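This is the structure I want to talk about, given as structure tokens.
As you look at this complex, bear in mind that one protein chain is not there, while each of the others sits in place.
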């Protein structure tokens, strides 16, 4: 059992991002992912640096989505901390934005469950949902338990879903999600619809029995399935070394004979690159890929304990965390390689934006987020009796609490 | 998915067994297990050939136990085929005897659950039970549903157990056994009682979600746990390539960072050697080992369909096997490396026995088995009402089938 | 209309739906979807629809059910056949995912899936895990799945057709002890509703209610009781959830005596729900339940056969209740 704190990602120069040309050269030479880990055979760099081929518009849109997640987070945290009438909650994703956006940028995000690429999310879903293109207003309304929310107030944060964009939903359980996701990949393979299924899962999912099941069956059947592990070093209040015997979870791919890619989860271009490789492989019928993105969350496991209104991140200890604390310095070191900063600097460096344009986008996104929360707050609450609906496609169940 | 029939074991010269000295040299040079597979890093030969250190008496006893299993099998098969009043059944183990005996010869087989090494078995348990030293008469009575059977007639073949010798029992389910076994190893580690836990499992257990759970947790906690996979190439009616994406299941040990040993399951000395390495490691507190024994069963999955009275093995197709047949030539090729023959030849070759002595042992064992079946047949049947007992330690449950 | 085995009749229903819907999947483990019947073509789903749509897996029933669910969520109809040994392995997937996803997503999740859960044949001699008959209770408590258990080849085919056409997840309990039953079964596809009990015999003295593998012995007992001159009403639940309260209440409202029979353990078997629903709605009736004792099935046939509910047990209980 290795117990040292993983600091690989921090050892790179904070926020460093070379010019577009230099960057390309580095990634071709060393492999984009190889800067993170040399133990993994299948480095992204082997296949070239695909982010270069994206349209300028797409690249800017990636930045915009990262910002949208970030400002949704910050607005929500502030609401939880300052507005006692606000009932919504969140498993905060701030710090991990580049993972969701990098992956979803390699996917088809339209056309419903029969055409779009499908994303299965976790108990920490809002970042994935925004990256996939969810309607922000209706998501905010859902998280605020409103009848006009994305899921009519039945779901709230931990179960939001929107199949029309291929966002198959959050799941409050750790383990089953990836296995269910392989079933979607099986259906896609059988009907030949050319879609790809991505499952997001935390480092905590490695220890579940389901982990083996998802990788083994998707390997045996060569399914178009991508398992993205967001290794943010902690599952709830425990360091991942308590449940994972290897440093890089991606190495778990080896015996199955499928690629295991370790990628810097703070750099959206590197994440995109890894995703592109896996998506191409999946669409070509070559089978699954395991991607491990090294990343970190800025807030505590759930909600905003330890956070301060108006400030990013939760530096105070989570009062619920009894056995395993996240050291403040660890958190601050990770924040020096912030995914928002990195993506902004890359776009400026590549000459796609200047500082003023980047700022303007941020201002727009903030307004958009503020408006979404405001819209949500005005939406109607649910009617109690509607709880009896949607158990089955038709009809209602009986109100057994009443005599 | 590799689909070629695994013929590695057959490519060795049938029944070949070099003289004791030559043998030692080969195993030291090439690694006893390395003759089976070169893909596995941890070859038994690295650690020397331990079977040489066994007392002559122990070596002869290994042969005797192999014979005891074999004649129990043959007698049972003949009874099932010829005696319509006989109600017992078996998941036959013939062909795999060297695995059970090789492993159990490296274990402590006395002292109850607090002192003996513990063995968890499968739905195919009688070979393991005999190797561990079970009372043959009482086992035969149990398999014949007798009140004086080992488990008073409640268990029958698929659940026989005798904790007094550390035989923790058969289990009719595929998957949970190994995980439960790791819990025994945990208890042993905590109380410092120095025992070792061995779990037998078929190649079919690899695909279960439990496989990962057993290996991961035993690795994280460095438990004295040995997972012996008896890869007999088939799980029920399907070739193992349908559920296992690698050729050697032992390679699944790699990402956990624990040894994965491939061993020739037909040669009891090689199996013993692998077991000794794993047992020493476990007792030294160094953690678990995965051993894959390449072997083959001579009968069909369950019972004796396709077999002929008085003949070893079932060459007729199993009428239940719809999707995957075992080719007759595959079976015949494996029978050329029969574990009974190999162990006998080794002992003769090493000068421990001559042909007449070996024959005499076989005659003794046959008589012992015949007597056990005869004793069992005379035992009393169970009293119906006793079915209400043993649900809890005390008392009985009510007879709810009666108004 | 031809004499068909239960097994064949069920596969006929599956074959028909798979021919209609080119995306439909069938996942199995050891029980290949193959059946033959005198005078009829062999059905072999694996060869007819190829391994793309008919998937043979390793020993991982959790995956089989989860994958079936995932196929449904992606818009493809799917069904899986779980052998009885693995019937509790995927429990959590059905309980926490299939059963909740529709409601938890506000009606958005689509799950046109069928989980065929084999129950043991309760064969004497195999003990515990291989002779039990208990999953009906576990699966019928889950909201959001329909849990059904036919008892005749006719119902088995018709309910399989209905289950495959139902947009909701259906747990289709499949008592292995019945799969060799033979009866007249129509050749064409037809629906048997998934929410209606069947009144198999009408009578006025007593109502006997059971389900699944319990029905053959109940019918035998009813014959014996009729021969005694008792007027017995026999009800086959068919659907455990939703349970057809109306039919039960109407019957016991008339007979005022209810004997509820379970093959599973007494405590919290389906018969508890039967008695409770009727007791809430019919005043002044008398009630009795018989069931397997609250003990795992022992291997010894002597013990096991005494414990498993049979026609004698049922007839005796009926006589006590009426007499």
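For clarity, chains are labelled A, B and C in written order, and residue numbers in each chain start from 1.
Just so it is clear, a residue touches a chain if its C-beta (ideal position, glycine included) is under 8 Å from a C-beta of that chain, and two chains touch if they have at least 3 such contacts.
None of the values given here were measured: they were computed from a predicted structure.
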item	value
Visible chains that the absent chain touches, using the contact criterion stated earlier	A, B, C
Contacting the left-out chain in the complete assembly, out of B:96, B:143, B:189 or B:251	B:189
Among B:179, B:207 or B:249, residue touching the chain not depicted	B:179
Per the touch definition above, residue among B:105, B:151 or B:379 touching the missing chain	B:151
Candidates C:140, C:173, C:194 or C:261 - the one touching the absent chain	C:140
Residues in chain A touching the chain absent from view	87, 89, 145, 147, 153-156, 158-159, 172-175, 204-209, 235-238, 242-244, 322-323, 381-388, 391, 397-403
For chain C, the residues touching the chain missing from this view	88-89, 91-92, 95-96, 99-100, 103-104, 127-129, 132, 134, 137-138, 140-144, 241-243, 260, 264-265, 267-273, 275-276, 279-280, 283-284, 286-289, 293-296, 298-299
Contact set of chain B toward the excluded chain (per top definition)	112-114, 118, 149-155, 159, 161-163, 168-169, 171, 173, 176, 179-191, 195, 197, 209-210, 213-214, 216-217, 220-221, 389-393, 397
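Simple rule for what comes next: only the chains that are shown with their structure count from here on.
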item	value
Chain at maximum distance from chain A, centres defined as averaged CA atoms	B
Gap in Å, rounded to a whole number, between the CA centres of chain C and chain A	42
Separation of chain B from chain C, taking each centre as the mean of its C-alpha atoms, in whole Å	37
Interchain centroid distance [CA atoms averaged], chain A/chain B, Å	46
Residue list for chain C, restricted to those that touch at least two other chains	57-58, 60, 62-63
Of all residues in chain B, the ones touching two or more other chains	206-207, 209, 242-243
